[in-house]
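What you see is the complex with one protein chain gone and the rest in place.
As written, the chains take the letters A and B, and residue 1 is the first residue of each chain.
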Amino acid sequence: MTQTRSLIDENGKRTDGRTRDQLREIKITAGVIKNADGSAFIEFGMNKIVVAVYGPREVHPKHMALADRCVLRCRYHMCPFSTDTRKNPAPSRREVEISKVMREALEPTLMLEDYPRAAIDVYVEVLQADGGSRCAGITAASVALADAGINMRDMVSACAAGKVDDRIVLDINDTEDKEGDADMPVAYMPHLEQVTLLQLDGILNEDQFNQCLDDAVNGCKMVYEFQRKALMQKYFGNETELKEEQ
Amino acid sequence: MSSSKRSTIIVEHLRKQQMWESISKGKRLDGRDLDQIRPIEIEVGLIKKANGSARVKLGNTEVVAGVKVETGEPFEGLENKGALILSAEVLPTASPYIEPGPPDEETVELARVVDRGIRESEMLDLTKLVLISGETVYVIFVDCSVINADGNLFDATSYAVVSALLNSKLPVFEIRDRKVVDTGEKQNPPITTLPVSITAVRIGDSIILDPTAEEEACMDSRITITTNSDHNFAAIQKGSTGAFTVEQLKRAAATARIKGEEIRVKIMELTKPGK
Partner (left out) sequence: MVPGDRIVEGNFRPLFNVIRAGNSIVATRIGIAEAGREGVKVIPLSGIYIPRVNDIVIGKIMDHSSLSWGVDINSCFSAHLPAQDVFGRDFSPARDDMGRELAIGDLITARIVAFDRTRDPMITIQDKDLGKVPRGELIKISATRVPRLIGKRGSMIQTIEYATHTRVLIGQNGIIVVTGRDLEGIKLAVRAIRMVEEEAHTANLTQRVKTLLGVSDSSPSDTSHVAQPQNEVGEELNEVEKEEKI
(Lines give C-alpha, C1' and ligand atoms only; values in the text may rest on other atoms or scores of the structure.)
Protein backbone atom coordinates (compact mmCIF):
# COMPACT_ATOMS: atom_id res chain seq x y z
CA MET A 1 0.00 0.00 0.00
CA THR A 2 1.68 3.23 -1.07
CA GLN A 3 1.54 5.94 1.52
CA THR A 4 0.86 9.46 0.51
CA ARG A 5 1.65 10.96 3.88
CA SER A 6 3.14 10.20 7.22
CA LEU A 7 0.63 8.99 9.77
CA ILE A 8 2.95 9.32 12.75
CA ASP A 9 4.86 12.53 13.25
CA GLU A 10 8.36 13.13 14.62
CA ASN A 11 7.05 13.29 18.17
CA GLY A 12 5.41 9.91 17.91
CA LYS A 13 1.95 11.45 17.73
CA ARG A 14 -0.68 9.92 15.46
CA THR A 15 -3.21 11.69 13.25
CA ASP A 16 -5.53 12.20 16.21
CA GLY A 17 -2.77 13.13 18.66
CA ARG A 18 -2.51 9.78 20.39
CA THR A 19 0.69 7.96 21.25
CA ARG A 20 1.51 4.53 19.88
CA ASP A 21 -0.16 2.55 22.64
CA GLN A 22 -3.03 4.80 23.57
CA LEU A 23 -6.68 3.82 23.29
CA ARG A 24 -9.30 6.22 21.98
CA GLU A 25 -11.87 7.52 24.43
CA ILE A 26 -14.42 4.90 25.50
CA LYS A 27 -17.82 5.33 27.09
CA ILE A 28 -20.22 2.44 27.68
CA THR A 29 -23.75 2.55 29.08
CA ALA A 30 -25.71 -0.62 29.89
CA GLY A 31 -29.47 -0.98 29.61
CA VAL A 32 -30.39 1.74 27.09
CA ILE A 33 -33.22 0.09 25.15
CA LYS A 34 -36.37 -0.46 27.20
CA ASN A 35 -37.86 -3.20 25.04
CA ALA A 36 -34.75 -5.33 24.84
CA ASP A 37 -33.83 -8.02 27.37
CA GLY A 38 -30.34 -6.55 27.47
CA SER A 39 -28.71 -3.62 25.72
CA ALA A 40 -25.69 -1.35 25.63
CA PHE A 41 -24.52 1.83 23.93
CA ILE A 42 -20.83 2.34 23.23
CA GLU A 43 -18.82 5.35 22.10
CA PHE A 44 -15.35 4.22 21.07
CA GLY A 45 -13.50 7.07 19.43
CA MET A 46 -16.06 8.33 16.93
CA ASN A 47 -17.82 4.97 16.76
CA LYS A 48 -21.37 5.15 18.10
CA ILE A 49 -22.96 1.75 18.32
CA VAL A 50 -26.10 0.49 19.99
CA VAL A 51 -26.64 -3.22 20.71
CA ALA A 52 -29.85 -4.96 21.73
CA VAL A 53 -30.14 -8.54 22.93
CA TYR A 54 -33.44 -10.39 22.79
CA GLY A 55 -33.41 -13.74 24.46
CA PRO A 56 -33.36 -16.41 25.35
CA ARG A 57 -36.67 -16.59 23.53
CA GLU A 58 -38.73 -18.91 21.40
CA VAL A 59 -37.36 -19.73 17.99
CA HIS A 60 -39.34 -18.77 14.92
CA PRO A 61 -39.58 -20.65 12.62
CA LYS A 62 -39.76 -23.66 14.90
CA HIS A 63 -37.74 -25.92 12.66
CA MET A 64 -34.67 -23.76 13.24
CA ALA A 65 -34.54 -24.72 16.91
CA LEU A 66 -31.79 -27.03 18.14
CA ALA A 67 -32.84 -29.82 20.48
CA ASP A 68 -30.01 -29.56 22.97
CA ARG A 69 -28.89 -25.94 22.95
CA CYS A 70 -29.74 -22.38 22.15
CA VAL A 71 -29.37 -20.83 18.71
CA LEU A 72 -27.31 -17.64 18.64
CA ARG A 73 -28.15 -15.16 15.88
CA CYS A 74 -26.07 -12.08 15.39
CA ARG A 75 -26.58 -9.15 13.02
CA TYR A 76 -24.11 -6.36 12.37
CA HIS A 77 -25.73 -3.56 10.42
CA MET A 78 -24.68 -0.03 9.52
CA CYS A 79 -27.24 2.75 9.35
CA PRO A 80 -27.19 4.70 6.07
CA PHE A 81 -25.88 7.87 7.74
CA SER A 82 -23.07 6.15 9.58
CA THR A 83 -20.33 6.52 6.98
CA ASP A 84 -18.80 9.28 4.88
CA THR A 85 -20.66 8.16 1.76
CA ARG A 86 -24.24 7.20 2.41
CA LYS A 87 -24.61 3.49 2.79
CA ASN A 88 -27.48 1.60 1.21
CA PRO A 89 -29.61 0.07 3.99
CA ALA A 90 -29.54 -3.40 2.41
CA PRO A 91 -26.94 -5.75 3.94
CA SER A 92 -23.55 -5.71 2.19
CA ARG A 93 -21.16 -8.63 1.95
CA ARG A 94 -18.92 -6.97 4.50
CA GLU A 95 -21.79 -6.80 6.98
CA VAL A 96 -22.59 -10.44 6.34
CA GLU A 97 -19.01 -11.46 7.11
CA ILE A 98 -18.75 -9.27 10.18
CA SER A 99 -22.04 -10.68 11.49
CA LYS A 100 -20.52 -14.13 11.24
CA VAL A 101 -17.19 -13.39 12.94
CA MET A 102 -19.03 -11.50 15.68
CA ARG A 103 -21.23 -14.47 16.39
CA GLU A 104 -18.18 -16.71 16.45
CA ALA A 105 -16.47 -14.32 18.87
CA LEU A 106 -19.38 -14.35 21.31
CA GLU A 107 -20.53 -17.96 21.06
CA PRO A 108 -17.60 -19.51 22.97
CA THR A 109 -18.50 -17.61 26.09
CA LEU A 110 -22.24 -18.21 26.11
CA MET A 111 -23.55 -21.27 27.94
CA LEU A 112 -25.99 -22.15 25.23
CA GLU A 113 -26.67 -25.63 26.60
CA ASP A 114 -28.65 -23.95 29.36
CA TYR A 115 -31.41 -22.86 26.95
CA PRO A 116 -32.34 -25.76 24.67
CA ARG A 117 -34.76 -25.03 21.83
CA ALA A 118 -34.52 -21.28 22.39
CA ALA A 119 -32.78 -18.46 20.52
CA ILE A 120 -30.70 -15.46 21.51
CA ASP A 121 -30.71 -12.57 19.03
CA VAL A 122 -27.96 -9.96 19.13
CA TYR A 123 -28.53 -6.85 17.02
CA VAL A 124 -25.56 -4.54 16.54
CA GLU A 125 -26.50 -1.22 14.94
CA VAL A 126 -23.75 1.16 13.90
CA LEU A 127 -24.97 4.74 14.10
CA GLN A 128 -21.57 6.20 13.30
CA ALA A 129 -18.53 4.26 12.11
CA ASP A 130 -14.89 5.12 12.75
CA GLY A 131 -12.51 2.21 12.30
CA GLY A 132 -12.70 -0.71 14.71
CA SER A 133 -16.48 -0.81 14.66
CA ARG A 134 -16.58 -4.58 14.85
CA CYS A 135 -14.47 -4.50 18.02
CA ALA A 136 -16.65 -1.83 19.53
CA GLY A 137 -19.70 -3.87 18.52
CA ILE A 138 -18.44 -7.04 20.17
CA THR A 139 -17.51 -5.12 23.30
CA ALA A 140 -20.98 -3.62 23.55
CA ALA A 141 -22.65 -6.94 22.68
CA SER A 142 -20.87 -8.60 25.57
CA VAL A 143 -22.22 -5.96 27.95
CA ALA A 144 -25.70 -6.34 26.48
CA LEU A 145 -25.59 -10.13 26.88
CA ALA A 146 -24.57 -9.78 30.54
CA ASP A 147 -27.30 -7.16 30.98
CA ALA A 148 -29.78 -9.73 29.66
CA GLY A 149 -28.77 -12.17 32.38
CA ILE A 150 -27.60 -14.86 29.99
CA ASN A 151 -25.16 -17.34 31.48
CA MET A 152 -21.63 -16.52 30.28
CA ARG A 153 -18.31 -18.08 31.16
CA ASP A 154 -16.55 -14.74 30.86
CA MET A 155 -16.95 -11.34 29.24
CA VAL A 156 -15.60 -10.76 25.73
CA SER A 157 -13.56 -7.61 25.17
CA ALA A 158 -12.33 -6.51 21.77
CA CYS A 159 -9.71 -4.15 20.45
CA ALA A 160 -7.68 -3.83 17.26
CA ALA A 161 -4.01 -3.21 16.77
CA GLY A 162 -2.25 -2.56 13.49
CA LYS A 163 0.74 -1.36 11.60
CA VAL A 164 1.06 2.25 10.54
CA ASP A 165 4.23 3.83 9.11
CA ASP A 166 5.91 0.51 9.78
CA ARG A 167 5.19 0.83 13.53
CA ILE A 168 2.79 -1.28 15.58
CA VAL A 169 0.04 0.85 17.09
CA LEU A 170 -2.95 0.13 19.29
CA ASP A 171 -6.59 0.82 18.35
CA ILE A 172 -6.65 1.86 14.71
CA ASN A 173 -8.83 4.83 13.81
CA ASP A 174 -10.60 5.42 10.52
CA THR A 175 -7.70 7.17 8.75
CA GLU A 176 -5.17 4.61 9.93
CA ASP A 177 -7.52 1.86 8.75
CA LYS A 178 -7.78 3.33 5.27
CA GLU A 179 -4.19 4.46 4.80
CA GLY A 180 -2.20 2.20 7.13
CA ASP A 181 -0.37 -1.07 6.45
CA ALA A 182 -2.22 -3.63 8.56
CA ASP A 183 -5.27 -3.96 10.76
CA MET A 184 -5.75 -6.74 13.30
CA PRO A 185 -9.00 -6.87 15.27
CA VAL A 186 -8.93 -9.17 18.30
CA ALA A 187 -11.59 -10.32 20.76
CA TYR A 188 -10.47 -11.79 24.07
CA MET A 189 -11.96 -13.34 27.20
CA PRO A 190 -10.11 -11.56 30.02
CA HIS A 191 -10.38 -14.18 32.80
CA LEU A 192 -10.12 -17.30 30.70
CA GLU A 193 -7.35 -15.61 28.71
CA GLN A 194 -8.49 -16.88 25.34
CA VAL A 195 -8.88 -15.22 21.97
CA THR A 196 -12.25 -15.61 20.27
CA LEU A 197 -11.75 -13.37 17.24
CA LEU A 198 -8.65 -12.74 15.22
CA GLN A 199 -8.42 -11.28 11.77
CA LEU A 200 -5.64 -9.69 9.83
CA ASP A 201 -5.85 -7.31 6.90
CA GLY A 202 -2.38 -6.37 5.61
CA ILE A 203 1.19 -7.60 5.82
CA LEU A 204 3.03 -8.32 9.06
CA ASN A 205 6.23 -10.27 9.64
CA GLU A 206 6.49 -12.65 12.57
CA ASP A 207 7.82 -10.11 15.09
CA GLN A 208 5.26 -7.58 14.05
CA PHE A 209 2.53 -10.18 14.32
CA ASN A 210 3.53 -11.15 17.84
CA GLN A 211 3.77 -7.58 18.95
CA CYS A 212 0.46 -6.69 17.35
CA LEU A 213 -1.26 -9.59 19.06
CA ASP A 214 0.23 -8.74 22.45
CA ASP A 215 -0.73 -5.10 22.08
CA ALA A 216 -4.26 -5.93 21.01
CA VAL A 217 -4.71 -8.29 23.96
CA ASN A 218 -3.53 -5.58 26.32
CA GLY A 219 -5.97 -3.25 24.65
CA CYS A 220 -8.73 -5.78 25.27
CA LYS A 221 -7.87 -5.89 28.96
CA MET A 222 -8.15 -2.11 29.15
CA VAL A 223 -11.49 -2.26 27.33
CA TYR A 224 -12.70 -4.83 29.87
CA GLU A 225 -12.39 -2.26 32.64
CA PHE A 226 -14.91 -0.04 30.82
CA GLN A 227 -17.32 -2.93 30.34
CA ARG A 228 -17.10 -3.78 34.01
CA LYS A 229 -17.64 -0.18 35.00
CA ALA A 230 -20.77 0.08 32.83
CA LEU A 231 -22.34 -3.00 34.40
CA MET A 232 -21.38 -2.04 37.93
CA GLN A 233 -22.82 1.41 37.31
CA LYS A 234 -26.18 0.07 36.23
CA TYR A 235 -26.56 -2.70 38.79
CA PHE A 236 -24.70 -1.52 41.81
CA GLY A 237 -24.85 2.25 41.59
CA ASN A 238 -21.84 4.42 42.16
CA GLU A 239 -20.66 2.59 45.24
CA THR A 240 -21.24 -1.06 45.86
CA GLU A 241 -24.22 -1.19 48.18
CA LEU A 242 -24.10 -4.33 50.21
CA LYS A 243 -27.10 -6.12 51.51
CA GLU A 244 -27.04 -7.13 55.15
CA GLU A 245 -26.24 -10.78 55.27
CA GLN A 246 -28.02 -13.08 57.64
CA MET B 1 -50.44 -8.30 -1.29
CA SER B 2 -51.53 -7.13 2.16
CA SER B 3 -53.20 -9.60 4.50
CA SER B 4 -55.11 -8.90 7.67
CA LYS B 5 -53.25 -10.14 10.68
CA ARG B 6 -53.83 -10.62 14.32
CA SER B 7 -52.01 -8.06 16.41
CA THR B 8 -48.60 -9.35 17.39
CA ILE B 9 -49.09 -8.10 20.91
CA ILE B 10 -51.89 -9.91 22.70
CA VAL B 11 -52.99 -7.58 25.43
CA GLU B 12 -54.39 -9.31 28.49
CA HIS B 13 -58.13 -8.82 28.92
CA LEU B 14 -57.57 -7.50 32.41
CA ARG B 15 -55.27 -4.85 31.01
CA LYS B 16 -57.63 -3.89 28.19
CA GLN B 17 -60.41 -3.54 30.73
CA GLN B 18 -58.18 -1.37 32.90
CA MET B 19 -57.39 0.78 29.87
CA TRP B 20 -61.02 1.26 28.82
CA GLU B 21 -62.15 2.09 32.35
CA SER B 22 -59.32 4.50 32.90
CA ILE B 23 -59.79 6.27 29.55
CA SER B 24 -63.53 6.63 30.05
CA LYS B 25 -62.66 8.50 33.23
CA GLY B 26 -60.31 10.79 31.35
CA LYS B 27 -56.93 9.34 32.27
CA ARG B 28 -54.63 6.84 30.62
CA LEU B 29 -52.82 3.94 32.27
CA ASP B 30 -49.56 5.88 32.37
CA GLY B 31 -51.30 8.76 34.11
CA ARG B 32 -51.55 11.06 31.10
CA ASP B 33 -54.60 13.07 30.07
CA LEU B 34 -56.24 11.96 26.84
CA ASP B 35 -54.65 14.78 24.86
CA GLN B 36 -51.32 14.79 26.61
CA ILE B 37 -48.17 14.07 24.62
CA ARG B 38 -45.26 12.24 26.24
CA PRO B 39 -42.09 14.13 27.16
CA ILE B 40 -39.92 14.86 24.13
CA GLU B 41 -36.13 14.81 24.17
CA ILE B 42 -34.17 15.92 21.12
CA GLU B 43 -30.42 15.71 20.63
CA VAL B 44 -29.02 17.11 17.39
CA GLY B 45 -25.71 16.79 15.62
CA LEU B 46 -24.73 13.48 17.21
CA ILE B 47 -23.68 11.85 13.93
CA LYS B 48 -20.69 13.80 12.77
CA LYS B 49 -20.48 11.94 9.47
CA ALA B 50 -23.92 13.10 8.48
CA ASN B 51 -24.73 16.59 7.19
CA GLY B 52 -27.35 16.79 9.91
CA SER B 53 -28.71 14.39 12.49
CA ALA B 54 -31.14 14.14 15.36
CA ARG B 55 -32.09 11.67 18.04
CA VAL B 56 -35.64 12.02 19.26
CA LYS B 57 -37.21 10.34 22.28
CA LEU B 58 -40.97 10.52 22.51
CA GLY B 59 -41.57 8.77 25.82
CA ASN B 60 -39.74 5.47 25.26
CA THR B 61 -39.97 5.55 21.49
CA GLU B 62 -36.56 6.47 20.15
CA VAL B 63 -35.64 7.37 16.56
CA VAL B 64 -32.38 8.54 15.01
CA ALA B 65 -32.41 10.40 11.68
CA GLY B 66 -29.42 11.29 9.54
CA VAL B 67 -29.14 13.60 6.53
CA LYS B 68 -26.67 12.87 3.73
CA VAL B 69 -26.29 15.09 0.69
CA GLU B 70 -25.13 14.02 -2.77
CA THR B 71 -25.75 15.16 -6.30
CA GLY B 72 -27.57 13.28 -9.00
CA GLU B 73 -30.33 13.34 -11.56
CA PRO B 74 -33.64 14.93 -10.66
CA PHE B 75 -36.86 12.94 -10.51
CA GLU B 76 -38.66 12.54 -13.78
CA GLY B 77 -41.05 15.40 -14.37
CA LEU B 78 -39.41 17.50 -11.63
CA GLU B 79 -36.47 18.88 -13.59
CA ASN B 80 -36.33 22.12 -11.67
CA LYS B 81 -36.26 20.70 -8.21
CA GLY B 82 -33.72 19.04 -5.98
CA ALA B 83 -34.48 15.48 -4.92
CA LEU B 84 -35.55 14.53 -1.42
CA ILE B 85 -35.43 10.83 -0.58
CA LEU B 86 -36.74 9.73 2.77
CA SER B 87 -36.44 6.19 4.08
CA ALA B 88 -37.22 4.58 7.40
CA GLU B 89 -36.18 1.37 9.02
CA VAL B 90 -37.48 -0.16 12.22
CA LEU B 91 -34.32 -1.74 13.61
CA PRO B 92 -34.62 -5.19 15.15
CA THR B 93 -33.36 -3.60 18.37
CA ALA B 94 -36.66 -1.81 18.66
CA SER B 95 -38.89 -4.58 19.96
CA PRO B 96 -39.13 -8.35 20.42
CA TYR B 97 -41.49 -8.58 17.46
CA ILE B 98 -39.22 -7.14 14.77
CA GLU B 99 -37.15 -9.47 12.62
CA PRO B 100 -34.36 -8.33 10.35
CA GLY B 101 -35.35 -8.27 6.70
CA PRO B 102 -36.79 -6.09 3.97
CA PRO B 103 -39.30 -3.49 5.21
CA ASP B 104 -42.81 -4.80 5.90
CA GLU B 105 -45.93 -2.89 4.94
CA GLU B 106 -46.06 -1.04 8.26
CA THR B 107 -42.55 0.29 7.75
CA VAL B 108 -43.24 1.22 4.14
CA GLU B 109 -46.31 3.14 5.28
CA LEU B 110 -44.28 4.85 8.00
CA ALA B 111 -41.68 6.07 5.53
CA ARG B 112 -44.24 7.26 3.01
CA VAL B 113 -46.45 9.06 5.51
CA VAL B 114 -43.52 10.90 7.08
CA ASP B 115 -42.20 11.68 3.60
CA ARG B 116 -45.55 13.08 2.54
CA GLY B 117 -45.66 15.39 5.55
CA ILE B 118 -42.25 16.83 4.72
CA ARG B 119 -42.76 16.97 0.97
CA GLU B 120 -46.30 18.29 0.70
CA SER B 121 -45.65 20.99 3.28
CA GLU B 122 -42.65 22.00 1.16
CA MET B 123 -40.46 22.19 4.21
CA LEU B 124 -37.48 22.41 1.87
CA ASP B 125 -37.63 24.74 -1.08
CA LEU B 126 -36.29 22.23 -3.55
CA THR B 127 -36.15 24.80 -6.36
CA LYS B 128 -33.14 26.28 -4.60
CA LEU B 129 -31.28 22.99 -4.83
CA VAL B 130 -30.71 22.73 -8.57
CA LEU B 131 -27.33 22.85 -10.30
CA ILE B 132 -28.18 22.15 -13.94
CA SER B 133 -31.89 22.04 -14.60
CA GLY B 134 -32.95 18.63 -15.81
CA GLU B 135 -29.48 17.13 -15.32
CA THR B 136 -27.86 17.63 -11.96
CA VAL B 137 -29.46 18.55 -8.68
CA TYR B 138 -28.81 18.20 -4.96
CA VAL B 139 -30.06 14.85 -3.66
CA ILE B 140 -30.99 15.01 0.00
CA PHE B 141 -31.21 11.62 1.71
CA VAL B 142 -32.92 11.49 5.07
CA ASP B 143 -32.66 8.05 6.68
CA CYS B 144 -34.43 7.16 9.89
CA SER B 145 -33.74 4.27 12.22
CA VAL B 146 -36.20 3.38 14.96
CA ILE B 147 -34.14 2.19 17.90
CA ASN B 148 -36.90 1.49 20.45
CA ALA B 149 -40.55 1.19 19.54
CA ASP B 150 -43.17 2.14 22.12
CA GLY B 151 -45.94 3.49 19.96
CA ASN B 152 -46.43 6.49 17.70
CA LEU B 153 -43.54 5.85 15.36
CA PHE B 154 -45.13 8.31 12.92
CA ASP B 155 -44.71 11.38 15.08
CA ALA B 156 -41.35 10.42 16.56
CA THR B 157 -39.92 9.75 13.10
CA SER B 158 -41.38 12.97 11.74
CA TYR B 159 -39.88 15.05 14.57
CA ALA B 160 -36.53 13.34 14.01
CA VAL B 161 -36.57 14.22 10.30
CA VAL B 162 -37.54 17.82 10.96
CA SER B 163 -34.91 18.20 13.68
CA ALA B 164 -32.21 16.60 11.54
CA LEU B 165 -33.00 18.95 8.65
CA LEU B 166 -32.98 21.96 10.97
CA ASN B 167 -29.60 20.81 12.22
CA SER B 168 -28.16 20.27 8.73
CA LYS B 169 -25.44 22.14 7.01
CA LEU B 170 -25.50 21.41 3.27
CA PRO B 171 -22.38 21.50 1.14
CA VAL B 172 -22.25 24.19 -1.53
CA PHE B 173 -21.77 22.55 -4.91
CA GLU B 174 -20.82 24.29 -8.13
CA ILE B 175 -20.45 23.27 -11.73
CA ARG B 176 -16.95 23.85 -13.07
CA ASP B 177 -15.95 22.51 -16.47
CA ARG B 178 -19.16 20.48 -16.61
CA LYS B 179 -18.24 18.67 -13.36
CA VAL B 180 -19.76 18.91 -9.92
CA VAL B 181 -17.35 20.36 -7.40
CA ASP B 182 -17.73 20.72 -3.66
CA THR B 183 -16.61 24.26 -2.93
CA GLY B 184 -15.99 23.37 0.70
CA GLU B 185 -18.41 26.02 1.89
CA LYS B 186 -21.50 25.21 3.85
CA GLN B 187 -25.01 26.56 3.56
CA ASN B 188 -28.18 26.32 5.57
CA PRO B 189 -30.92 24.22 4.00
CA PRO B 190 -33.66 26.31 2.33
CA ILE B 191 -36.34 25.77 4.97
CA THR B 192 -39.70 27.43 4.41
CA THR B 193 -41.92 25.91 7.08
CA LEU B 194 -41.92 23.47 9.99
CA PRO B 195 -44.31 20.57 9.49
CA VAL B 196 -45.45 18.88 12.68
CA SER B 197 -47.25 15.57 12.74
CA ILE B 198 -49.80 14.68 15.43
CA THR B 199 -51.15 11.16 15.74
CA ALA B 200 -54.35 10.25 17.52
CA VAL B 201 -56.08 6.91 18.04
CA ARG B 202 -59.65 6.00 18.85
CA ILE B 203 -60.24 3.60 21.75
CA GLY B 204 -63.93 3.05 22.34
CA ASP B 205 -65.46 6.48 21.96
CA SER B 206 -62.45 8.40 23.18
CA ILE B 207 -59.66 9.93 21.15
CA ILE B 208 -56.20 9.92 22.67
CA LEU B 209 -53.03 11.52 21.37
CA ASP B 210 -49.58 10.00 21.11
CA PRO B 211 -50.39 6.33 21.82
CA THR B 212 -47.98 3.92 23.48
CA ALA B 213 -47.42 0.49 21.91
CA GLU B 214 -49.92 -1.02 24.31
CA GLU B 215 -52.56 1.57 23.42
CA GLU B 216 -51.94 0.94 19.71
CA ALA B 217 -52.50 -2.77 20.30
CA CYS B 218 -55.95 -1.91 21.70
CA MET B 219 -56.93 0.81 19.24
CA ASP B 220 -59.84 0.82 16.81
CA SER B 221 -58.37 3.32 14.36
CA ARG B 222 -55.58 5.84 14.00
CA ILE B 223 -55.16 9.20 12.31
CA THR B 224 -51.94 11.08 11.63
CA ILE B 225 -52.27 14.77 10.76
CA THR B 226 -49.44 17.04 9.69
CA THR B 227 -49.75 20.82 9.86
CA ASN B 228 -47.29 23.47 8.70
CA SER B 229 -46.21 26.73 10.32
CA ASP B 230 -49.29 28.49 8.90
CA HIS B 231 -51.45 25.92 10.71
CA ASN B 232 -52.68 24.51 7.42
CA PHE B 233 -52.97 20.78 6.79
CA ALA B 234 -50.27 19.24 4.64
CA ALA B 235 -50.78 15.51 4.99
CA ILE B 236 -53.26 13.16 6.63
CA GLN B 237 -53.35 9.39 6.92
CA LYS B 238 -55.91 7.19 8.57
CA GLY B 239 -54.62 3.82 9.67
CA SER B 240 -55.76 0.53 11.15
CA THR B 241 -58.96 -1.39 10.49
CA GLY B 242 -61.46 0.65 12.56
CA ALA B 243 -63.31 3.85 11.69
CA PHE B 244 -63.88 7.45 12.80
CA THR B 245 -67.01 9.59 12.79
CA VAL B 246 -66.89 12.87 10.89
CA GLU B 247 -67.20 14.71 14.19
CA GLN B 248 -64.22 12.87 15.64
CA LEU B 249 -62.13 13.68 12.58
CA LYS B 250 -62.92 17.36 12.72
CA ARG B 251 -62.08 17.49 16.39
CA ALA B 252 -58.86 15.61 15.79
CA ALA B 253 -57.93 18.04 13.05
CA ALA B 254 -58.57 21.04 15.28
CA THR B 255 -56.49 19.48 18.06
CA ALA B 256 -53.70 18.72 15.62
CA ARG B 257 -53.38 22.40 14.77
CA ILE B 258 -53.15 23.47 18.40
CA LYS B 259 -50.91 20.68 19.63
CA GLY B 260 -48.91 20.96 16.43
CA GLU B 261 -47.98 24.51 17.29
CA GLU B 262 -46.95 23.52 20.83
CA ILE B 263 -44.65 20.85 19.44
CA ARG B 264 -43.35 23.22 16.78
CA VAL B 265 -42.21 25.67 19.43
CA LYS B 266 -40.59 22.84 21.37
CA ILE B 267 -38.72 21.51 18.36
CA MET B 268 -37.38 24.95 17.52
CA GLU B 269 -36.32 25.37 21.12
CA LEU B 270 -34.57 22.01 21.37
CA THR B 271 -32.78 22.26 18.01
CA LYS B 272 -31.34 25.72 18.58
CA PRO B 273 -27.59 25.65 18.04
CA GLY B 274 -25.68 25.61 21.27
CA LYS B 275 -27.99 23.02 22.89
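The definition used in the following text is that a contact is a pair of C-beta atoms (placed from the backbone, for glycine too) under 8 Å apart; a residue touches a chain by one contact, two chains touch by 3 or more.
These numbers come from a predicted model, not from an experiment.
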{"item": "Contact residue for the chain not shown (choose from A:Asp16, A:Glu58 or A:Glu97)", "value": "A:Glu58"}
{"item": "Of A:Leu23, A:Met152 or A:Met222, the one touching the omitted chain in the full complex", "value": "A:Met152"}
{"item": "Footprint left on subunit A by the chain that the document does not show", "value": "37-38, 55-58, 67-68, 109, 111, 115-119, 146-155, 189-192, 227-228, 231-232, 235-237, 241-246"}
{"item": "In subunit B, positions touching the absent partner", "value": "10-16, 18"}
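Keep this in mind: only the chains that are shown with their structure count from here on.
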{"item": "Inter-centroid spacing, subunit B versus subunit A (mean Cα positions, whole Å)", "value": "32"}
{"item": "Subunit A - residues contacting subunit B, complex", "value": "33-36, 39, 46, 48, 50-52, 54, 57, 60, 75, 77, 79-86, 89, 121, 123, 125, 127-129"}
{"item": "Subunit A-touching residues of subunit B, taken from the complex the two chains share", "value": "46-50, 53, 60, 62, 64-68, 70, 87, 89, 91-96, 99-100, 141, 143, 145, 147-150"}
